[in-house]
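As you look at this complex, bear in mind that one protein chain is not there, while each of the others sits in place.
Going by the order they are written in, the chains are A and B; count residues from 1 in each one.
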Amino acid sequence: MNSHPTEPQNMPEWLLENEEYTPLPDKDTFINKSILSLLSVLSRIKTQSAGYTSRYSANAVVKVALTLFLLIMLSLSQNSAFVLVVNVYLLAVLSLMEAKQIVPILKVSFLMAFFTFIILLPAAFWGNTYSSVMITSKVFATITAVGILSRSTRWSAITGALKRFFVPDIFILVLDITIKYIVMLGDFALSMLYALKLRSVGRNRNKYTSLSGIAGTMFITSKVMAEDMYSAMECRGFTGEYHVHSRFKFTAADAAYIMIHAGIFAAYLYLGRN
Amino acid sequence: MIEIKNVSYSYAGAAALRDINLHIKKGEAVAFMGPNGSGKSTLLKLINGIISPDQGSYLFNNEEITHKKLGSTRFAKLLHQKIGFVFQNSDTQLFCTDVYEEIAFGPRQMGISEADVEKRVNDCLALLNIQDFKDRSPYQLSGGEKRKVAIACVLSLNPEVLVLDEPMNGLDPRTQRWLVEFIVQLNKSGKTIITSTHNLELVQEISSRAVLFDETHTIAADMPTEQLLEDIDLLKKVNLVDQYYHCHVGKDHKHFHDHNS
Partner (left out) sequence: MHIPDNYLSPSTCVVLAAAMIPVWAIAVKKVKEEVTKDKLPMLGICAAFSFLMMMFNVPLPGGTTGHAVGGTLIAILIGPFSACISVTISLLIQALLFGDGGVLAFGANSFNMAFVLPFLGYFIYKFIKDRVHSAKGEYIGMAIGSYAGINMAALCTAIEFGIQPLLFQNAAGQPVYSPYPLSVSIPAMTIPHILVAGVVEAIFTVAIFIFIKKVSPGTIYEGAKQKTKAVYGLVIALICLSPLGLLATGTAWGEWGADEIKNVVSGGSALGFVPEGMADGFRFEALIPDYTVAGLPDIAGYILSAVAGAAILTIVFKIISSMKREKVGSNLE
């Protein structure tokens, strides 16, 4: 199998000549789009591990619980003033964050709110303006709230916080593994997409075959990665139990956070009393 | 052929290339060297049109390659046909069900007749000595065999320039030897070769000119390979080698066979 000829081989003619080639038109934007969406996902995960710790940082458990609480209140509320109050509160929180966190959060919030608005336009046309305003503003608030949570908290802290919500340790293990592997598999997929792009020199009649080749190779590789990972875990003493350690120290930030949300709850009750 | 003028590029806020100036003529065999993270791979990506410079310009065959132009699929495809890129990780380069399909992928897209495609594929299989793997799936091959398939599937496009990112990595010494001879042959056939490598033993055989990158993401040196390998102070300065490095190049080195072919 490994016999290498020692004397130089004859190069085939076509290799010695310049290729006079004009590419045929073909639509393969799907490659670029897939690359872009993967890139955005991967960079999102990689940047979040930088972990922004500010003075206003409350404990992850508190943040997750209160964010959920806020989302529930928003969903239940039928008072536009209340939704407004929440939006103002969220804007205030945003203004305390750094620009590089604010911009991506707002981008998604505005985008989602915009699409919601568009989707609800026909209903408004039919005379139902309530939904357009209400749901759009609720969507803005919801996305912003979750965005603030996910961009100001280390994800390992968020997944660890789930333990307090009676999620079994084993789920949290799988969750943490998943995030790590989105990065690894994602990088792998990204390289493959680049390889496809670089060899897409003309008209590809079998786009689905190429794309499924990439997905298929990803799957097979993921199985190998899984086995490797398990061996690595075993070598470091893993026996099947995963203990999530979370240090819960109640700080002033936590107290402030809770009080603010208590105030929001009061606003909810007050405004919803009619 | 390849002109890089005052090119700078940064990613995620960190500089990856700073004010790079480089001119590569047709038919040259150039090696990019430098410590990890110095920007070699980034420059290779730029040459292949995967990324575009933030500042400065990149010209290929006297045509400027810009982000905007690369947005046109026709332009990008032509560039990708002319410059072939062999990745460092062969696993990510191969996505077809068997080796034949893998090598045929490129030429098929070019609208070449199926008979000619078959000829090209068979030629590549013979050149790389992987005829036995024709019907095997790339996934099942060993590292060195995958590397050969990767080279073959890029070669079948008949590019003018061949860019190889750390091609010696993971190959056993014999296969490395074979690859060296193969690259030399390709260069003699008229292909421009750009290799990024850490392999200081073999680099002077696959290149006549070496470009040295340093940790500030600029070019520290651009000179004939043998000359660079002898400048140990420079190599130490860019942190490519430590104080124990020494190499056998030049007059005082004895070979056991003749290189003059």
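Please note the rule applied: a contact is a pair of C-beta atoms (placed from the backbone, for glycine too) under 8 Å apart; a residue touches a chain by one contact, two chains touch by 3 or more.
Not measured: the values here are computed from a predicted model.
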{"item": "Partner chains on view for the chain not depicted", "value": "A, B"}
{"item": "Residue touching the undisplayed chain, where the options are A:208, A:250 or A:265", "value": "A:208"}
{"item": "Listed residues A:15, A:62, A:185 or A:201, member touching the removed chain", "value": "A:185"}
{"item": "Contact set of chain B toward the excluded chain (per top definition)", "value": "8, 10, 15, 18, 54-55, 97-98, 137, 139-140"}
{"item": "Chain A residues that touch the omitted chain in the full complex", "value": "27-30, 33-34, 37-38, 41, 44, 48, 68, 71-72, 74-76, 78-81, 84-85, 87-88, 91-92, 94-95, 98-100, 102-103, 105-106, 108, 112, 115-116, 118-125, 127-135, 138-139, 142-143, 146-147, 149-151, 155, 158, 168, 170-171, 173-182, 184-186, 189, 207-209, 211-213, 215-220, 222-223, 225-227, 229-230, 233-234, 240, 271, 274"}
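The rule is short, and it goes like this: only the chains that are shown with their structure count from here on.
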{"item": "List of chain A residues in touch with chain B within their complex", "value": "1-5, 8-9, 11-12, 14-19, 21-29, 43, 47, 188, 191-192, 194-205, 209-210, 213-214, 216-217, 220-221"}
{"item": "Residues of chain B that touch chain A when the two form their complex", "value": "12, 48, 50, 73-74, 76-78, 80-82, 84-85, 87, 89, 91-97, 105-106, 108-111, 119-120, 123, 126-127, 129, 132, 139, 145, 153-155, 157-160, 174-175, 177-178, 181, 185-186, 189-190, 261"}
